[in-house]
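The block underneath contains the structure these notes are about, expressed in structure tokens.
One chain of protein is taken out of this complex; the other chains stay put.
We just call them A, B, C, D, E, F and G in the order they show up, numbering each chain from 1.
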Amino acid sequence: MTQTFNGRTIEGDKGFWTIFPGLCKGCGLCIQKCPKKCMSWSDVLGVYGTPSVEINSEECIACGTCQTFCPDTAIAVERKKKEKKQ
Amino acid sequence: MTQTFNGRTIEGDKGFWTIFPGLCKGCGLCIQKCPKKCMSWSDVLGVYGTPSVEINSEECIACGTCQTFCPDTAIAVERKKKEKKQ
Amino acid sequence: MSVQPAMPKSWRLDTKPHKFCPGCGHGLVLKALGQAIDELGIQDRAVFGCDIGCSLLSWDFFNVDTIQTHHGRTTPVVTGMKRANPNLIGIAYMGDGGGYAIGSQHLVNAAARNERITVILVNNTQYGMTGGQMAPTTMPGQKTETSPYGRDPEKTGYPTQGPEMVAAITKEGAYVARGTVANLRQLKGFIKKALENQINGGGFSFVEALSTCPTNWRTNAEETWNFVEKEMTKYFKVGEIKVPGPRQEEGN
Amino acid sequence: MSVQPAMPKSWRLDTKPHKFCPGCGHGLVLKALGQAIDELGIQDRAVFGCDIGCSLLSWDFFNVDTIQTHHGRTTPVVTGMKRANPNLIGIAYMGDGGGYAIGSQHLVNAAARNERITVILVNNTQYGMTGGQMAPTTMPGQKTETSPYGRDPEKTGYPTQGPEMVAAITKEGAYVARGTVANLRQLKGFIKKALENQINGGGFSFVEALSTCPTNWRTNAEETWNFVEKEMTKYFKVGEIKVPGPRQEEGN
Amino acid sequence: MADKPIQGEKRVFMTGNEVVAYAAMAAKAEIMYGYPITPQNEIMHYWTRMAPKYNREFLQTEDELSAGFTTLGGVLAGRKAFTATAGPGNTLMQEPMSMAEAMRLPSVVVVQQRGGPSTATVIYSQQEVTMTTLGGNGEGLRVVYSTSTHQELFDYTIKAFNTAWKYRFPTFVLGDGYQAKMRESLTMYDPEERGIELLPAQPYMGKPGTPGVDRPPSQYRNTYNVEEELYEVLQGYFEDYAKMAPEVAEYESFGVDDSDLVVVSHGVVARACKEAVKELREAGVKVGYFRPITLRPLPEKQLREAAEKSGRFLVAESAQGQLDRLLKEALFGAKVEMIPMYKPGVGITSEEVAARVKSVMG
Amino acid sequence: MADKPIQGEKRVFMTGNEVVAYAAMAAKAEIMYGYPITPQNEIMHYWTRMAPKYNREFLQTEDELSAGFTTLGGVLAGRKAFTATAGPGNTLMQEPMSMAEAMRLPSVVVVQQRGGPSTATVIYSQQEVTMTTLGGNGEGLRVVYSTSTHQELFDYTIKAFNTAWKYRFPTFVLGDGYQAKMRESLTMYDPEERGIELLPAQPYMGKPGTPGVDRPPSQYRNTYNVEEELYEVLQGYFEDYAKMAPEVAEYESFGVDDSDLVVVSHGVVARACKEAVKELREAGVKVGYFRPITLRPLPEKQLREAAEKSGRFLVAESAQGQLDRLLKEALFGAKVEMIPMYKPGVGITSEEVAARVKSVMG
Amino acid sequence: MAKAVKIILAGEGGQGVQSVAEIIAEAANEQGREALYIPNFGVEQRGGVSVAYLQIGDEPIGAPKFLTGDIVVALSDRAVHRTRQYAGPETVFVYDSGIEGVEDAIPTNAKKVLPIPAIEVAKNELHPRVFNIIIMGAVIKATGVVPEQRAKDAIEKKLGYKFEKNPKLRELNFKAIDRGAELVAGAL
Partner (left out) sequence: MAKAVKIILAGEGGQGVQSVAEIIAEAANEQGREALYIPNFGVEQRGGVSVAYLQIGDEPIGAPKFLTGDIVVALSDRAVHRTRQYAGPETVFVYDSGIEGVEDAIPTNAKKVLPIPAIEVAKNELHPRVFNIIIMGAVIKATGVVPEQRAKDAIEKKLGYKFEKNPKLRELNFKAIDRGAELVAGAL
């Protein structure tokens, strides 16, 4: 019952953004929801052989919207800790 | 398809009141509804061998309430024409 | 010819006295319906469907073409007829068990599709024909054969309010009312309006009639009236609930 | 271990990726449900019933005991479980076809009896699993396989407003809401409240979720969001419709 | 509150529906789900009267589909659940029972047959044999006990729960309107006091522990993706069924060894046949009596023996050959002439059986 | 607007569901009522696409109970109405069809069988034979055509309407998921141009004139007060059915006169059997082919002849002996060995049939 | 082995024939005899003719219904019409002599036809309510299926709670049994 997924993490200014191509079905729902419009199709194929997604790491604000709206939990976003806290 | 029922008509001051024992099932709903409380059980048996109903002809005002509420159309009330019209 | 009973013209004489029990409200509802049919002059176009339940005893009640169908299935049978021949005036006649329990999917979906038929549902708070079991309409505390210690709303809920439910899923064009055999004039009026709504091509029309079942209530005449007039009206409000109005666009 | 997907704890990992189509809203509703289960800590008491319809694809979705039953029959199966073992938290998961068409008698009667179960209904405006036929929820003008020229409300009525119907027949203790996959936080909140209502012994709880079906809508991602956010909300108001309140005595 | 309505043994005189309610209590059924239909209503009436006294539950559902599916819900939750129905209600019950078959959910359904097809009569028939034995879509993987006395209604209702929970096939007690409504005497007893073990029910869903943590989740489906998957599952079921068949098949017979004709019947009709055959045998007529108690599976071996020995079966039933069809399947190839005595929807009296036997035997 | 979608004769290549939609159009069906279920959905899809063009109507109902009962409503109103279903939907359809049987309402139901029991698979099987032929409560008073090619789907869908309206028994066209979804060629035609008379429908309800004034009211019931009433009605039905049987029974066969073994099958499985038997016969194997086209009533006489001549039947079906059971009833007493080849829920290929025949024949 | 005695009782819904049959059956059962009682029933809750089929014997009873009764009792016009089919050469056919216009319907093949004035006796001597108990007395006497005392015990068991309150009722019922028995005693 333990199963792990291989993620492809992109580090941006505000956080770490990870896509799991093994879960991504290429529906594009996330792209539409991204408030920064910073997502696009990737050359890495998803589980159905369709393109998965990636981000423009400079624009991503690590808001997590894409994670929220992915029906397949193929995206994980981790915000970097606020600097003052460090 | 023609079928006639034998009525037993009682003439009151205000009109003619007819009971059709062949239709009356003796439920008593009419008795309860009579505003003058002038109805009672009769010796004449109804279709199910139970008593049918009759009226006190003096008290009946021919209002037709009993007719209205008989589920078996066993009562027919005919008001006498108003005297001034005669 | 001597005085004859004041039966509606659309009643079939040779099957009278009808087969309902003494004091049964079905007879009153069918009188109101008969009068409405007479007044509207639709005896030739009306088709009458009756359910299994005591309503089946009306299968030869009217001089109107009649189909007695399965328990709960009168709504689809009448819907099927109306869809196939829109000139007919389809009347589906059923009990509270047939309409709110086993046939409720048909009732709510016919209502939602705005089928141009008229449903008349006799609410006698239990299953009459099968000997008095609990129905969706059984009153709190009411003893029936399957709620022998009285219906407990904690365990089985409160009485189903059918017209309110139907009103909630119909849109413009529908007619929904609740009458009672304790007010026959009004009941006839509701039924007439319901039929008129169909005649005018309006939409789904639904009349629930509060009715009596002395046999299974085990009531005498006084208790019978009391139950329908005083007890039932505590839960079941008599009156018009929805009348055809202008189309409400979207979102309501 | 490297970064792992942010799946709810109650999801069953080894059956992922799940079997729903790309962009299917079922995945989102089940994410909200999974989070609610996690937050309430009821993974050990929850029993999950799924309908036939695309919801059946969730038969091995959670690490929660699950029964996949017949089309439209999830409500009675879960009702039967809950009645037999009131400690369980019964969740019935179904589509709009299963809930409002073939299973509507179960839905309205479970609601009227105030069954202490939670029904989650995924409204994607058509029959997903069978390839996109008209459902009671299909929008006016919407083309489906059985309304190829667009649904004509004149012929088949307006979309069924399920939560409004359920609200109309439930009494105190019920919880009724409509959420949307376009607002997952809120949807999760509604589902959580619905489950809490069951946990607290309140009564029937019902959440409809506006959902997506890009496959049968034949929409791209943009159109998909547009349909659920702009079109569907014209008929289907998102929000809480009934929250548990004090008992209303009689006549309402 | 007492837990058992019956203590010790007790001769009673009551209707069949009352008997069933008591038997289900005695079998430790925990919850009944049901929808009214004549002639089974009084099972619910008696059950609801007794239920609170003996900690049992009842739910009246909105229709028979719901009665069947809630019953399966009760079973899944680990309770001994049952329902009762008749006629068109039994037709609807085939939908949930097809799920029980597919998922091997033990379930007990009491059927009090009434006239058919359609609403027909609320009274009596044996016209639900085909439907009860062979079911809806699928292969009729079920056990059907056809009772003929109130004693048997009691005994086999109790047994039905054990059969269902032991073999996990839906199990039917097939009565009829006559048995439902007539009164006669029987001896009621507490089965455990008689040494009959009552199999306990186990939860399918909601077992102890957290799924995925303490144990794998219990997940049941009735839908397969490809044909071969279904085929495999069914092969297992057929094997189980074949293994079970000789263990559960039951019958009653006499005089089949030395007879030129055997009267075959089931259920309440067998009472008439038994009486007639007894009288005729006393009068020296070489006639035998055979009654399958299980209509599914049939006691094939014994039927075949009886057939081969006598060479002639007179099949008496209140249906148009529904038992006969099952017999012909079971007896295929046997050298036996099948003589029909069908009276669909009406009762058969011993006078009629005797007369028919005499006319057949010349 | 044109009234006929098919003019003249036309070779086409399409799915079976499309064929059924066209055939119903060609048969002048006026209204379809239906509820979606795989694998029959496309019948509705094609029907709804064509309906407005040819003045036909369609209603999607809330479930199969409603689809069946609205269909009967359409029939009562005097229209040629039909519906289509499968699997668990067919199980539910037995309730309305029991009313059709009881009231002799002509009605046409197209069944595209899928795996059973329960939801099982949405794909294919021949496991709805028992249910479709014998129905719910009652006696199975119906006609069932089992088709095996698209040409037959077309021909028999048209014929089903005539049979239903002529004899007033519910009539089924029994296909399956393979036939529903596969594409092959056939010739479509306008039946009237081929001289096939299409029986008109008559209204049961809503006839001209005022009931009770111009004519007696039409009043139909399906409930009787006493058993004897029902019995009388049924006797009339059985007579009608027996009279009809030889008129409607159909079959296809070859090589049964000179064979040591006859392969018996129906529906799509018969395609495999036909191919296999043809090949084997070319190779000199003495094997025959028999296919009942009507599963109810069966072509009993011809079956019996084939059985007596060959002495051995290999019964191939995608079910666990559902055809076999019907055959055994029909053939009871015939000297024939019945060899099963059951593959419930999965297809049967000609290779498999050929292999089986060879192994049986040694 | 004596065959079971077969009894048919038929009347209108309100006439209480089912209670009579049930009480006799219970009395027989109490006595250790075998009894089988089955009512007819149909779709109408009220209104049809009510028929009770009753068999009492010493062996388990066979079929619940039968073609010919040993005693057939008809208490109304419609009941006479409905039950004439159950008369045979061994049948005693009893009907209330107060029923008018049924002469042509009375079975002609019965062993004995016995009109008894039960309604009249009930009305004039006792109380209309015990009409059915008079019939019970008559049936018991005519068939000997249970001793009169057993029948009285069974009535006591059933209605005892009412008798407590009103002991006159007991007397009335027991008298009705006796009078019923007398009505047939002479005639048999």
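Following the convention adopted for this analysis, a residue touches a chain if its C-beta (ideal position, glycine included) is under 8 Å from a C-beta of that chain, and two chains touch if they have at least 3 such contacts.
Computed from a predicted model, the values in this text were never measured in an experiment.
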Query raised in the report: Of D:Val3, D:Val29 or D:Cys54, which sits in contact with the chain we cannot see?
Result: D:Cys54
Requested in this report: Among F:Asn225, F:Gln302 or F:Thr349, single out the residue that touches the unshown chain.
Outcome: F:Thr349
**Report entry** Residue among E:Val226, E:Ala242 or E:Ala283 touching the omitted chain
**Finding:** E:Val226
Query raised in the report: Of the residues in chain F, which ones touch the absent chain?
Result: 13, 38-39, 121-123, 149, 178, 181-185, 268-269, 271-272, 274-276, 347-352
**Report entry** Sites on chain D contacted by the missing partner chain, in the whole complex
**Finding:** 19, 21-22, 54, 56-57, 128-129, 131, 215-216
Requested in this report: Determine and list the chain A residues touching the chain excluded from the picture.
Outcome: 48-50
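FYI, only the chains that are shown with their structure count from here on.
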Query - Remaining chains grouped by touching, chain D not included - result: A | B, C, E, F, G
Requested in this report: Using mean C-alpha positions as chain centres, tell me how far chain E is from chain F in Å, no decimals.
Outcome: 31
Requested in this report: Using mean C-alpha positions as chain centres, tell me how far chain B is from chain F in Å, no decimals.
Outcome: 60
Query - Per-residue multi-chain contacts in chain F, two or more chains - result: 59, 62-63, 88, 95, 99, 118-119, 212, 222-223, 225-226
Report task. Note the residues in chain C that touch 2 or more other chains, in rising order. Result -> 12, 20-22, 52, 56, 70, 101-102, 104-105, 109, 129, 131, 136, 156
Query raised in the report: Could you list each pair of chains that touch, in label order?
Result: A-D, B-C, B-G, C-D, C-E, C-F, C-G, D-E, D-F, E-F, E-G, F-G
